[in-house]
Each structure stands twice: as C-alpha cells, then as structure tokens.
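Missing here is one protein chain; the remaining ones are kept as they sit in the complex.
Showing subunit A:
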Amino acid sequence: MEIGSEVDPSSATFSLTDEDHTLGNSLRYILNKDPRVSFCGYSVPHPSEARVNIRVQTTGAPARDVLKDALHDLMAIGEHVRATFERALEQHKVTRSMNEMSMRSGLTSQHTSGSVRDQ
C-alpha cells in the first residue's frame, strides 16, 4: 500500500504487510545509498502487527520507481551473494578432497582457504 500525495510523487510512505525489519532495514540501506534519495527511514508501528512502513523522499524522481529499483538491486545483490557463495563452496570441497588425498598418500597437506571473487 502506498500513501503519498497526488501532486508530488517524489515523497511517499509504503506500508508493507507481512514484512518486518528483515526487509525494512535492507531496503532502507539500499535506498539511502541511492543518490536520488534525500531521505529514507522505516518503522514497525507496532510489534504485534506484521507491518513495516518505509518513507522515501527523493530529489525529484518518483518515490515508487526508486523503491522498485531498490528491490531490483536487492535481488541482484542476493543473486550475486548466492553465486559467489556457491563458487566458494565448490572450491572449498575441491581443496578439501585434495588435502585428504595428499594426506592419504603421505604428503604434507597444505591448507588453502578458498577465497572467491565473482566477476
């Protein structure tokens, strides 16, 4: 649900039901990092009501579009974290099995921690 003004789309409060600090805080972070946003904050009006209000004020762009971009950014970040994590996992498993093999064959094992950067 969006509560804003008819004439000025650059400021609005979005009331998201069934959401909490998990999404509220993540979105606030991403929105605040957006150069088009002049103010952004969120609140959970009451702890026993599953609702979070996100206030977005921009320097001109419609608040709704900016929020949409933030959601897309959040999804892109999630996707990148997942891809990087899975790559690191794979690499970890490979080095671990290599270490086990070299241990069995009596060689000294070298510990390499898997660090992965996904371009």
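Keep in mind that, in the parts below, contacts are C-beta pairs under 8 Å (C-beta built on N, C-alpha and C of every residue); 3 or more make two chains touch, one makes a residue touch a chain; residues count from 1.
In this text, contacts and distances are computed from a predicted model.
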item: Listed names "tRNA (adenine(58)-N(1))-methyltransferase non-catalytic subunit TRM6", "DNA-directed RNA polymerases I and III subunit RPAC1", "Cytochrome c oxidase subunit" or "Serine/threonine-protein kinase BUR1", matching UniProt entry of the absent chain; value: "DNA-directed RNA polymerases I and III subunit RPAC1"
item: Residue in contact with the excluded chain [from A:26, A:53 or A:99]; value: A:26
item: Residues belonging to subunit A that touch the chain removed from view; value: 2, 14, 16, 19-23, 25-26, 28-30, 32-35, 37, 64, 67-68, 71-82, 84-89, 91-93, 96, 113-119
